[in-house]
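Heads up, one of the protein chains got dropped from this complex, but the rest are sitting where they should.
Let's look at chain A:
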Amino acid sequence: MTAVSDTIAPAADPLVGDAALKPAFFDWLCRMGDSALILGHRVSEWCGHAPILEEDIAMANTALDLIGHTQMWLGLAGEVEGAGRSADDLAYLRDAAQFRNLKLVELPNGDMGLTLMRQFLFDAFHYDLLTRLTRSASPRVAEIAAKALKEVSYHLERSSDLVIRLGDGTEESHARMQAALDRLWPYTGEMFADDAVDAKVAEAGIAPLPSELRDGWLATVQEVLGEATLALPEAKADVHLGGKTGRHTEHLGYILAEMQFLQRAYPGAAW
């Protein structure tokens, strides 16, 4: 009897086997997968702790979607790399310096205000990015984006709605949302900072240059913040860069210690 293998039936995609493109494509896919993974892990930390049941459930759902996206992005990264690493290998067996996520997503959750503001700032970017990726020159990237976009539509709807309700809420909720925005703003510039990896995948038609997404994102953010009666920070946004190239805050190490413990202590453990 042949064992069942859950293989992916890949759409034909010459870019996946392109040797010249491989280092940049792999790195870029890790950026996509790692940001989804680390934000998914952060959001999941609220499970059982959120102030109301509906929000607890909403965050668990959001985390689950993001972990689902991680499996798709890191799965493809492993294929592009061609070294036999699976999505799980990449998630559980790399160290902090090999992670390519945005610094924004590794920050500790803080209060609900900070968690929701971070989610909104990321969702608005994520939504536009995935929309562009559905037209990627790589059919594999396009199909993952199309799948993820359906879910992220719900993420953005929820987070923008809550930013408005809490921003334009009580004195206390307004103050907390403004504080969250001011705290997170210097981390937002990394989403739109181009580097050589971005230039390479943009040239191949795989993804837009991150800087191309800034205006659309800012328009969404300004519109929602306006309704939320929150003030756009005047501080610089391009301050905390480096996550995309593996230079992280101290917080990432703690996440990995928790997330990777089992696979490190008991290599190959499965259930």
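What we mean here is this: contacts are C-beta pairs under 8 Å (C-beta built on N, C-alpha and C of every residue); 3 or more make two chains touch, one makes a residue touch a chain; residues count from 1.
The rule we apply is simple: contacts and distances are computed from a predicted model.
Can you pick, from "ABC transporter permease", "Thiol-disulfide isomerase or thioredoxin", "CidA/LrgA family holin-like protein" or "1,2-phenylacetyl-CoA epoxidase subunit PaaD", the UniProt name of the chain not shown?
Answer from the UniProt record of the missing subunit chain: "1,2-phenylacetyl-CoA epoxidase subunit PaaD".
Pick out which of A:Ala58, A:Val80, A:Leu121 or A:Leu256 touches the chain that's been left out of the picture.
A:Ala58
Check each of A:Asn101, A:Thr115, A:Ser138 or A:Thr220 against the chain that is not shown and name the one that touches it.
With A:Asn101, A:Thr115, A:Ser138 or A:Thr220 as choices, the missing chain is touched by A:Thr220.
Based on the whole complex, identify which of A:Val16, A:Leu74, A:Ala87 or A:Leu156 touches the chain you can't see.
Result: among the candidates, A:Leu156 touches the missing chain.
For the chain that's not shown, point to the residue among A:Leu74, A:Ile144, A:Ala204 or A:Ala237 touching it.
Going through A:Leu74, A:Ile144, A:Ala204 or A:Ala237 one by one, A:Ile144 is the residue touching the chain not shown.
List the chain A residues touching the unshown chain?
1-2, 4-9, 11, 54-55, 57-58, 61-62, 64-69, 71-72, 123-124, 127, 139, 142-144, 146-148, 150-154, 156-158, 160-161, 220, 223-224, 227
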